[in-house]
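Every protein chain except one is present and positioned as in the full complex.
Should a chain be cited, it is by its letter among A, B, C, D and E, assigned in written order, with residues numbered from 1 in that chain.
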Amino acid sequence: MESERYRRGWEKLKEVDGHAGEKVIESLKDIAPDLGRYTIEFPFGDIYSRPGLDLRSREIAVVAALTALGNAAPQLRVHIHGALNVGVTREEVVEIITMMAVYAGFPAALNGIAAAKEVFSERDRDGKS
Amino acid sequence: MESERYRRGWEKLKEVDGHAGEKVIESLKDIAPDLGRYTIEFPFGDIYSRPGLDLRSREIAVVAALTALGNAAPQLRVHIHGALNVGVTREEVVEIITMMAVYAGFPAALNGIAAAKEVFSERDRDGKS
Amino acid sequence: MESERYRRGWEKLKEVDGHAGEKVIESLKDIAPDLGRYTIEFPFGDIYSRPGLDLRSREIAVVAALTALGNAAPQLRVHIHGALNVGVTREEVVEIITMMAVYAGFPAALNGIAAAKEVFSERDRDGKS
Amino acid sequence: MESERYRRGWEKLKEVDGHAGEKVIESLKDIAPDLGRYTIEFPFGDIYSRPGLDLRSREIAVVAALTALGNAAPQLRVHIHGALNVGVTREEVVEIITMMAVYAGFPAALNGIAAAKEVFSERDRDGKS
Amino acid sequence: MESERYRRGWEKLKEVDGHAGEKVIESLKDIAPDLGRYTIEFPFGDIYSRPGLDLRSREIAVVAALTALGNAAPQLRVHIHGALNVGVTREEVVEIITMMAVYAGFPAALNGIAAAKEVFSERDRDGKS
Partner (left out) sequence: MESERYRRGWEKLKEVDGHAGEKVIESLKDIAPDLGRYTIEFPFGDIYSRPGLDLRSREIAVVAALTALGNAAPQLRVHIHGALNVGVTREEVVEIITMMAVYAGFPAALNGIAAAKEVFSERDRDGKS
């Protein structure tokens, strides 16, 4: 069962966050491998695998939340990738982040756009939408 | 033009937040009427009226962000109403808030659920979905 | 296995948070039972059950973090109970919270002390240390 | 010297926060008297007593910061009193809080105005400006 | 009218934030031009142009708030420039940031001073006060 959560989480992580997600887990291997395992099991094996909300809506929620919190730039970039990977368009990503000016202030929105700019450039280089 | 933003914002505010939104503006009348006017003009007249993202996705983003921030309970309740008003289901609201356990911690998610519980009870009393 | 995590988590939850923890899970039953299950499985079944750090140190960490965040009063109260349940003294709880004046500001520390005051009164009524 | 900081801080606390400040210190007496002493010595004995910035500017800074943080309502109310006590007008208080809609989002500003409303009502009852 | 807000905002942006503000707007042109427009219209065209509070007090409020929030370093630097541009002295900037040790903790104040150090160096190079 435990291993079923891990296997399911790993599949979901690859589906949503692709290479960026795998690199996060990789970077934890030598220092906090159990945090790596939990990151696969709980967020992806448990939460993302739930049927009650489509992946597109999940990524909209996460991009909004991380933009609003404003203290998790690496994870925001991973989830902007994630949003684009599951069908949110670049225009919609910009729209979600812009909207956070209302709820978390203009600095949060401006820093969110800076993160989006980096992700879009990286994807341009890789020929991704 | 200015008044066009206000008129458009007021329509949008009523569409999304219904009575709860109007009460917020009403409560500002005697102390900060201009903040009330800005709340109509910028968030609703400018942002919510933009074509690039559907209302359902906007409310998903706002419920997620306010749950994650964890310091805006009255506004979270208004936007849980808003989400339900524009077609997000109660199950999806619970799903979005539950998901914030991953991104902002279990306390944020638990307090978000407490807000949802209050809103759902109020809507039960009013015979709303 | 899944049920083993739940069983182990439930034992740990009772050991640390006692009645206060059970009430949190109870309150989730009708609205977000899965969040209740996750709260038992991940924080308590996975994290609190790890051997690498004693319970006393864990509760010191949590009381400090929730005082510093300043937006999770109900959870702070639960974990002040938890700290006292696993052997942290009232004087040490006050010391940890006071210390947060340095790292998160005096308002965070003052509001943390207000939470401690409520918990100590409740425990006085119940004849607990 | 130590006692000089305390004496100077106590005078400054009374000048800025009046009765509201004294009540905060009073409430700490039985649970965390040293935090009460530090609150007098460091913020008021050291910081507020510095010559480099006038009291009016100091209170503008604090009202802005506590509105933006959004998790310290009791302290925000004390410092709205403080601002009014040292010559900031009610209109200016509303202006500072409104401005935080830009930097910390509309929820922060709306909750700040709610705090101001309570303070203004209390001062109306007490016949204060 | 819309264009009047923009024109007025642009003038105010240049008055307060000078070149640093213009660069922010410039950087948004290709990715989120509407967020750039809103940044001119709402914060500067609406808020900063209000008569109820002098520019000096406004910048004191913003430097305090962004130091306290601690997650908006680029915007804090822009507004330290802004404060100096409208007549706040370097000593007063240091005083405001130092004061945030009390309200948001020493880390927030220390990181705010690091931002001020960068801005002061840049202005030294440019021969600005």
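The definition used in the following text is that a residue touches a chain if its C-beta (ideal position, glycine included) is under 8 Å from a C-beta of that chain, and two chains touch if they have at least 3 such contacts.
This is a predicted model, so every value here is computed, not measured.
When the full complex is examined, the chain removed from view is found to touch A, B, C, D, E. Of the candidate positions E:47, E:83 or E:97, contact with the hidden chain is made by E:97.
From the set C:12, C:37, C:58 or C:81, the residue in touch with the chain omitted from the display is C:58, counting the whole complex. Residues of subunit D in contact with the chain left out of this view: 1-3, 5, 34, 38, 42, 46-47, 50.
As for the chain not pictured, it touches subunit B at residues 68, 100-108.
Looking at subunit C, the residues touching the absent chain are 42-43, 47, 50, 52-53, 57-58, 60-69, 72, 75, 91-92, 94-96, 98-104.
As a convention for this text, only the chains that are shown with their structure count from here on.
Contacts with subunit B and subunit E are shared by A, C, D. The greatest centre-to-centre gap from subunit C, using C-alpha centroids, is found for E.
The chain pair with the larger count of C-beta pairs in contact, out of A-E and A-D, is A-E. Over half of the residue numbers at the subunit D-subunit E interface are used by both copies of the sequence. Look at where the CA atoms of subunit B average out and do the same for subunit D: the two points lie 30 Å apart.
Subunit B has its Cα centroid 23 Å from the Cα centroid of subunit A. Remark: subunit C and subunit E have CA centroids separated by 40 Å (rounded to whole angstrom).
Residue positions 43, 66, 68-72, 75, 94, 98, 100-108 of subunit D each touch two or more of the other chains. The touch graph of the protein chains shown is complete.
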